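Complex shown without one protein chain; remaining protein chains in place.
And then subunit A:
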Amino acid sequence: MRRSLTVLLLACAALLGAVAPAQAHNVLIGSDPEDGASIASGPERITLTFDQPARQGFAQITLTGPDGTRWEEGKTAVDGAKVSVGVRPLGPAGEYVVGYRILSSDGHPVSGKVAFTLTAAGPGSAQPAAAASASAVPAASGAPAQDPARDPAENPGLSAQAAEAAQNGGAGMAVVWIAAALVLLGGATVVAMRRTRERTEAP
């Protein structure tokens, strides 16, 4: 009984160590332009505000026009709880849909959309849309590679951790350790299982 209690206490001690890293799920609480807004002239940037900071990297915002053309420009920037992207001068009047997919602070992707209506046609033309949408994809997938360096002030703990991990060989080293452990344990499993089978069959 006492040994069981020790186990329980140790497990609880481990709990206290393990609770810290869990983070919450980001929720969109506001946007500029607002969802459902009608505006006369196109915004320069689209900014989405979440209830808590989003993770660096993996964030992606797109703006799709009334005829399916794309209007966002440049990379999606994460500044704490605000995630924003530049917008080219908008073209035809109608409904524009902002689509987003960000990495929530709990590590889950969170996606959704916000729509606004442009009441008066702007000066922009849809021509570079193909180029914009083509560049958006590599920008999004390229972003994570640079993110620890891009904004060290944003999450000093994380980037320090990443730097430390990089010094030790990072996840690459962990993979080697895991692979070695797998091989060792796998061999031991095969040997032990064979032996028990022999032992149980022998008598």
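Simple rule for what comes next: contacts are C-beta pairs under 8 Å (C-beta built on N, C-alpha and C of every residue); 3 or more make two chains touch, one makes a residue touch a chain; residues count from 1.
Just so we're on the same page, contacts and distances are computed from a predicted model.
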Legend entry - Among "Peptide/nickel transport system permease protein", "Copper resistance protein CopD", "Carbon monoxide dehydrogenase small chain" or "2Fe-2S iron-sulfur cluster binding domain-containing protein", the UniProt name of the subunit that does not appear here: "Copper resistance protein CopD"
Legend entry - Touching the absent chain when the full complex is considered, from A:36, A:89, A:109 or A:123: A:109
Inset, instruction - Against the chain that's been left off, what residues of subunit A make contact? List them. - result: 3-4, 6-7, 10-11, 14-16, 18-19, 21-25, 27, 29, 51-52, 55-58, 60, 62-64, 68, 70, 72, 97, 99-101, 103, 105-113, 133, 136-137, 141, 144-145, 147-148, 158, 161-162, 165, 170-172, 174-175, 178, 181-182, 185, 188-189, 192-193, 195-196, 200
